[in-house]
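For this view, one protein chain was removed and the others were kept in their places.
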Amino acid sequence: MNWMLLLIPVAVALGVAKADPLYIFIASAGGIIPLAGWMGRSTEWIAEHLGPGIGGLLNATFGNAAELIIAIMALRAGLHDVVKASITGSIIGNILLVLGLSIVAGGTKYKELRFNRTAASLSTTLLALSAIALIVPAMFHRLSEGANRAPAERTLSLEIAVVLAITYVLSLIFSLHTHKHLYVGPASDASEEALGMKHVPLWRATVILLVATVFVAILSELLVGSVEHTAKRLGMSDVFVGVFLLAIIGNAAEHSTAVMMAMKNKMDLALNIAVGSSLQVALLVAPVLVFISYAFGRPLDLVFTTFEIAAVAVSAAVVNLIALDGESNWMEGVLLLAVYGILGLAFYALPA
Amino acid sequence: MNWMLLLIPVAVALGVAKADPLYIFIASAGGIIPLAGWMGRSTEWIAEHLGPGIGGLLNATFGNAAELIIAIMALRAGLHDVVKASITGSIIGNILLVLGLSIVAGGTKYKELRFNRTAASLSTTLLALSAIALIVPAMFHRLSEGANRAPAERTLSLEIAVVLAITYVLSLIFSLHTHKHLYVGPASDASEEALGMKHVPLWRATVILLVATVFVAILSELLVGSVEHTAKRLGMSDVFVGVFLLAIIGNAAEHSTAVMMAMKNKMDLALNIAVGSSLQVALLVAPVLVFISYAFGRPLDLVFTTFEIAAVAVSAAVVNLIALDGESNWMEGVLLLAVYGILGLAFYALPA
Partner (left out) sequence: MNWMLLLIPVAVALGVAKADPLYIFIASAGGIIPLAGWMGRSTEWIAEHLGPGIGGLLNATFGNAAELIIAIMALRAGLHDVVKASITGSIIGNILLVLGLSIVAGGTKYKELRFNRTAASLSTTLLALSAIALIVPAMFHRLSEGANRAPAERTLSLEIAVVLAITYVLSLIFSLHTHKHLYVGPASDASEEALGMKHVPLWRATVILLVATVFVAILSELLVGSVEHTAKRLGMSDVFVGVFLLAIIGNAAEHSTAVMMAMKNKMDLALNIAVGSSLQVALLVAPVLVFISYAFGRPLDLVFTTFEIAAVAVSAAVVNLIALDGESNWMEGVLLLAVYGILGLAFYALPA
């Protein structure tokens, strides 16, 4: 995928030349995909130097850094609907598209894909909590009325963000400390092998991470600046672009890793990547965006649209059904993709 | 049940004599029940001659032929609400009533009813997909407004019907080809034994199938023609009649087979019949009806009423809970029947 790095100067040049936003969108999106991959890899290299404890923490915290940067740029530009749509899209994209493709890819090679039920069902139950947390402010919005509804919603969103963040910290203690035997062992070995990991010196990994982060930030700003125009041009709503296009761009690196893992029958790892990434978005990225929005002086609420909520709820329910029995097969992957397809059709049809 | 075949000439005679529609409804409904049984049996006989592959396909495709014919007649008569109600009713009736009665019947004889968890939970997860697919157009209906809502809904319904039909084809490949070991073996033996199956010559089975189909079509037309009048006469809404009366008539054959299987502690088969029949209605009958409606020049959408959607969602959720642990007992059957009862009371109370 590294040839796509050539799109970075192209995107910058188009941006400077104030070219057609559609081309800026395509070039910057294309450039972010390999950069997100490099960010992930360099984070893993650094994590390796820091040992399983702090290293695991680093991995868990910066795993979705590219998505976070895109969302922060959108937040700064005041595109609150796009920010929320990219949160939704990241959650459902990881569960339905990434996991669906992984299961189909693995399932066509192996009749049955087995995984540790305890770890999987804890992750998917956490995801159910996230779905609940995201549903509550929207319900509140529908049920309450009057002049001071908006401030009440923002307060509730902030409080829920705090609960989510605390839950995230506790889930790290669970997965990195008290119950690490359920997660760590096979995962790190397998990912090393899969990523063809060499032992990269700490200073080199740090430089790569910093450089990649800077470029992701630059491209994200270009991407966000061209999003509204691109949406209009393609006849799509902002929400559709956020839920489907932006989320897929931010998650492209996870996509390829998870699919590769599944094809080696390492479903535990594929599931961990896909569901873990969704969880991180819901429990870490979403609260952090709420907190940051206060710094920008325009608080972000967590009042998602009804369709977004339905999509998250439905995804959380389906992945729980699939994870609960500790085994999978290609048909279950087809199912996840079918749900993704149906949601995509509906989001596309919905007027802005 | 064969004495009920005597109702066929009665229904035709009443129809010709333009008698009270209530009597036509009762007579034609009564006549369809044994005919649907004969259609099922002759399909199985033909399937046996064609070998497990094509035979299985035949069985899977024509298993709900009676329901399909009734629905096509209603579609032709322009009774779109009744058609949709009969889809809903067939889905929830098979899950809640047929499976509920089967589990109670089996559970009073055996303390625990065990079944293959993998096959069962795949079927029930597919059912969850169906529920999601049926929910989306109705949500779209509530959330979008304006002049071109209706065509957008029809397009979305058609697209979803295509996704469902593709999923159905893939699920056939799964159950008849790549993972047939989960299904075929015990099922076919048991059903043979249960139905007291003799090896019937192919020509005879084909003749029986054709004759039964023709009579089902004739009686369905009489049934559909009298449905509105009967509903009014009995103080029921069209939707109630579709969801409860028509669906029970079309599924009567499955009822008795599934209950018989459960009483022999062959829960795998009972579950397969009940859940499989619901799945077929959702993934095959519903899309086919949408496609056929275009031939009739009045496209059918999949915008179900809120209550219908709630009923399907609730049924899919409950059957997943019951199937996930691979064992059952009479109390779980009572539960399914209680849910069916509560839904019935609510549908009955709801004004037209």
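Brief remarks follow.
Which chain is which? They are A and B, in the order written, and residues in each are numbered from 1.
We take it that contacts are C-beta pairs under 8 Å (C-beta built on N, C-alpha and C of every residue); 3 or more make two chains touch, one makes a residue touch a chain.
A quick note: this is a predicted structure, and the numbers were derived from the prediction, not measured.
For the options A:13, A:132 or A:234, the residue in contact with the chain missing from this view is A:132. Interface note for the absent chain: among A:59, A:86 or A:320, the touching residue is A:320.
Across the interface with the omitted chain, subunit A contributes residues 117-118, 121-122, 124-126, 128-129, 132-133, 135-137, 139-140, 142-144, 146, 152, 155-156, 159-160, 163-164, 166-167, 170-171, 174, 178-179, 317, 320, 324. Remark: the residues of subunit B touching the chain excluded from display are 111, 306-307, 310, 314, 317-318, 321-322, 324-325, 327, 329-332, 334-335, 338-339, 341-343, 345-346, 349-351.
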